[in-house]
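The structure that follows is given in the form of structure tokens.
Removed from the display is one protein chain of the complex; every other protein chain stays in position.
Take a look at chain A:
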């Protein structure tokens, strides 16, 4: 098997057995990126020199006797994780000239265990979008069909892994931004419990919803990566001071007795029936593995999108105020006064979707509207959380589709933001409640990947990875590669 088809765990074995060195692997993948990425546009920045230096350092560490599973493992970071000395753009013109002066905790932790970062991945501008079409650096194409979107906002991460340019990557998920692109590109992606992975250095979109996590081709690789990304960080007050589970150890638990909940609201109108059928086939497979199935209800699902599109823009409108042209980032030419500096720097620096959400959020927080929008949305958020808490009294995991539709055509929904927002329907509840969620391959519709979503109680990432891994032991959807890559 050629190097680019290997998973992280394959690579770990190969490096340990000295089948090839980290440097050889890195050179090979860098060549592949150079050759294939122009079709996809998944990278914003390729850090070739740094990658080779990190690979050599990893080889040296291994030669000195170190044995870490990620030592020499090639990855790349979504371009909202700050990387010291490397442009960190958030796919925005606003930060096109921004060289981060420090590393995000996630970047720091993965570098410490020997991961080799090949560069920075494309995304929706400031992580706002479900199609990766709002990037200042142009849209990302789906390797399964280059006329279609890869999903977003971690679309660059998803496309690069699906096209076998890299085996795994970091992403972030505010309303589905890891799970939805994973579903649309046949990957496994995990949004951890809010507070499990440090947000220090991950440029904020909506602080109370944002969570970093891994994307890879298998649950096992996600387990490997998450084990090194997760953990308490004193620099992030919302990170939780709780030990990190041994995710690899939990992979092999048998599923007998697993109680799977199917929320009826996830199978209603709006869902592509072919996706519905694929999901039910997954359920059948899990039953064979010993799981029992129960119909449940999450009655407040219908309120999730309106609540999300108040809370996330409200927080974003405040989080993005720091991009004012004063200290870093885009500044307009020859401002005549302070107001001109603000207005033109921001008008020029932000794209349409970012401006739309800043406007919506500013409106939702303004005097006289705050109670009607923001406070009400917070109440809905509590109801959604309560729905999950009571559901998890009866079941161990909740299962449903990740998205209502497979990947759509580039440009198809860019003129209708609400249609694009509705694609987040199944994923945003996990962010609103703060619970972990995973998407994994569940088949194909017209040659396009379908994702199944698993949700679990707080801090039960291990359970999600366990179910996904067991499923991946008896199926091969996740091993399918797009033709041409």
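By definition in this document, contacts are C-beta pairs under 8 Å (C-beta built on N, C-alpha and C of every residue); 3 or more make two chains touch, one makes a residue touch a chain; residues count from 1.
Going forward, contacts and distances are computed from a predicted model.
Engineer: The complex has one chain missing from view, so what does its UniProt entry call it, picking from "Acetyl-CoA C-acetyltransferase", "Energy-coupling factor transporter ATP-binding protein EcfA2", "Aspartyl/glutamyl-tRNA(Asn/Gln) amidotransferase subunit B" or "Peptide/nickel transport system permease protein"?
Structural biologist: "Aspartyl/glutamyl-tRNA(Asn/Gln) amidotransferase subunit B"
Engineer: For the chain left out of this view, which of A:208, A:253 or A:292 touches it?
Structural biologist: Of these options, the touching residue for the absent chain is A:208.
Engineer: Using the definition of touch stated at the top, determine which of A:15, A:95, A:140 or A:433 touches the missing chain.
Structural biologist: The one listed residue touching the chain not shown is A:95.
Engineer: Tell me which residue among A:5, A:321, A:390 or A:473 touches the hidden chain in the full complex.
Structural biologist: A:321
Engineer: Residue-wise, where is chain A in contact with the chain that is not depicted?
Structural biologist: 80-82, 88, 90, 95, 98, 100-102, 104, 199-204, 206-208, 234-238, 314-315, 317-318, 320-324, 326-328, 338, 342, 362, 365-367, 370, 374
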